[in-house]
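Complex shown without one protein chain; remaining protein chains in place.
So, chain A:
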Amino acid sequence: MAEATTATATGRKVKFIITRRERPDASPFTEEFEVPYRPNMNVISALMEIQRNPVNAKGEKTVPVCWESNCLEEVCGACSMVINGKPRQACSALIDKLEQPIRLEPMATFPVVRDLVINRERMFNALKKVKAWIPIDGTYDLGPGPRMAESKRQWAYELSKCMTCGVCLEACPNVNDRNSFIGPAPISQVRLFNAHPTGEMNAHERLDALMEEGGIEGCGNSQNCVRSCPKGIPLTTSIAAMNRDTTKHLFKRWLNA
């Protein structure tokens, strides 16, 4: 049905259909582009090509497409967008492995700033809400903290790979504007910081935060998050483990009060 890869006399072209909008409140529209193929291209290098030569598939001059990126090696999460229907990082999306035409959309679960640029502020607010850090500041030297068992460090390290990219929130059917669910990533971060021997000293504060409105209870177990996370973080295991810890915490709060 769809047209196959376009090959013109001047060489192979890569076809893109990009969902754009000019301003946060503007209505979205799609624009098609044909970018000259180069070996080992990825979605970011194609977007750079459009930036250099902002002409759409109809040959009209247009405004360059906006996107965000930093590390270009799938560790910062800034370039996350919906590529052919799936949320993922544009910098690690190789053109050779994508079906064409390649559809690019912003992760519209988040407020869209412009074109493919989104505002992931709610994720950083969530990290603040659950206190995803280890408080070690004080007025005097507290000395070395307790050691972490190597066996624990190994699985905790996997959780620490989270780059707050937002893919798991985009994939989650319960992250939407009718629902206050905090999303999978911060719940997994609570597990990470509660596993740390020093972080554990404030475990109850993080559990309290997960038991507030819009906390862990919003999870509906669709498990899309664990299938989507680019870092392979065992999100559903983290969520279930925090379900256990918050349940225990609930009974403790009742019985110790």
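Basically, a residue touches a chain if its C-beta (ideal position, glycine included) is under 8 Å from a C-beta of that chain, and two chains touch if they have at least 3 such contacts; residues count from 1.
By our rule, contacts and distances are computed from a predicted model.
Asks: Name the chain not shown, per its UniProt record: "NADH-quinone oxidoreductase subunit I", "2Fe-2S iron-sulfur cluster protein", "Succinate dehydrogenase" or "Methionine ABC transporter permease"?
Replies: Matching "NADH-quinone oxidoreductase subunit I", "2Fe-2S iron-sulfur cluster protein", "Succinate dehydrogenase" or "Methionine ABC transporter permease" to the record, the invisible chain is "Succinate dehydrogenase".
Asks: Determine which one of A:Pro64, A:Pro111, A:Pro135 or A:Gly220 touches the chain that has been left out.
Replies: Spelled out, the listed residue whose C-beta touches the missing chain is A:Gly220.
Asks: Which of these, A:Met48, A:Ile134 or A:Ala241, touches the one chain of the complex that we don't see?
Replies: For the chain that is not drawn, the touching residue is A:Ala241.
Asks: Could you tell me which of A:Gly85, A:Pro144 or A:Gly232 touches the chain that is not displayed?
Replies: A:Gly85
Asks: Touching residues of chain A against the unshown chain: what are they?
Replies: Residue positions of chain A that touch the missing chain: 85-86, 171, 173-174, 176, 178-180, 211-224, 227-228, 234, 236-237, 239-248, 250.
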